[in-house]
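Have a look at this one.
For this view, one protein chain was removed and the others were kept in their places.
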Amino acid sequence: MQLKIQYYALMREQAGRSEESLETSAATPADLYDELIRRYGFTLTREQLKVAVNSEFSDWSRRLTAGDAVVFIPPVAGG
Amino acid sequence: MQLKIQYYALMREQAGRSEESLETSAATPADLYDELIRRYGFTLTREQLKVAVNSEFSDWSRRLTAGDAVVFIPPVAGG
Amino acid sequence: MRFRFTQTAIDTTQARRELLDLGAGGYVSFEGWVRDHNEGQEVTRLEYEAFQELAVKEGERIVAEALRRFPVKHALCIHRVGALGLSDMAVWVGVSSAHRGEAFDACRFIIDEVKHRVPIWKKEHYRSGDSGWVNCERCAATPHHTHAHA
Partner (left out) sequence: MRFRFTQTAIDTTQARRELLDLGAGGYVSFEGWVRDHNEGQEVTRLEYEAFQELAVKEGERIVAEALRRFPVKHALCIHRVGALGLSDMAVWVGVSSAHRGEAFDACRFIIDEVKHRVPIWKKEHYRSGDSGWVNCERCAATPHHTHAHA
């Protein structure tokens, strides 16, 4: 299935892009991150991230469906 | 001896003046307030006031000297 | 002067400028506004008066205490006196510091102490026509309201 992925901050720099559409068989955000970490060599471990699906915080074990927009969220630092 | 007395807020209204020079034999601010309460009928008791002599907070038992400037301080309400 | 009075509107833009510091990452300010009610009465306007000579000394002491107790960069308090209408700003406190926690603590400390220790008084005028010196209602043996129409 096709997913839309956005990258921010350190992950944007490490991925070398701010978004992409990806054809994947990853069933969950956790699976997806494992796939992406192999592709881009992200230095952040999954334990350090949160994940959002369709602009809401999500569980890592949520079942993804075609067209979902996924964002991995590095440690925040507003203000 | 001659003292200078300033009145503020409720006490100014009750005394009908904001300052005066007074010839008195009061030895302390406490004595002075007893004298003034008889003259002006102040409704504030001494326990409700603080007193300043020469623009610094003072004890009620301080010995007054000629020319001292005395201010009785009703409960404050800044801000 | 880290505590001062003004007879006119408090210029917070200018006051804030005095607290700027390249090492400050947090800035907290407090404004006291004239409310339309107090203790069940509808307020229409206020008058503030101060024993300014002592008030400035005591205010300076409070700000100096805040600077000693909390690791902040700068602090300033400005109090207005005279006649104020609803929503007018009666007092302003500003604090800048490296970290925000201390700026909150110091700002709150200053306004709390100013309200308790600095010789400033306010007379509230009510829609009913009454008026009263705030905090003197419990002080007076007789009722504190002067009936304007009495």
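By letter and in written order, the chains are A, B and C; residue numbering begins at 1 in each of them.
Following the convention adopted for this analysis, a contact is a pair of C-beta atoms (placed from the backbone, for glycine too) under 8 Å apart; a residue touches a chain by one contact, two chains touch by 3 or more.
Since we're looking at a predicted model, the values are computed, not measured.
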item	value
Chains shown that the absent chain touches, full complex	A, C
Touching residues (missing chain, whole complex) on chain A	6, 8-10, 12-13, 43-45, 48, 52, 55-57, 71, 73-79
Where the missing chain touches chain C, by residue	20, 22-37, 86-87, 96, 98, 100, 103-104, 107-108, 111
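Note that only the chains that are shown with their structure count from here on.
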item	value
Farthest chain (mean CA position) relative to chain C	A
Distance from the mean Cα position of chain C to that of chain A, given in whole angstrom	50
Approximate Å spacing (C-alpha centroids) for the pair chain A, chain B	74
Residue numbers of chain A (touch at least two other chains)	none
Touching two or more other chains - residue numbers and ranges from chain C	none
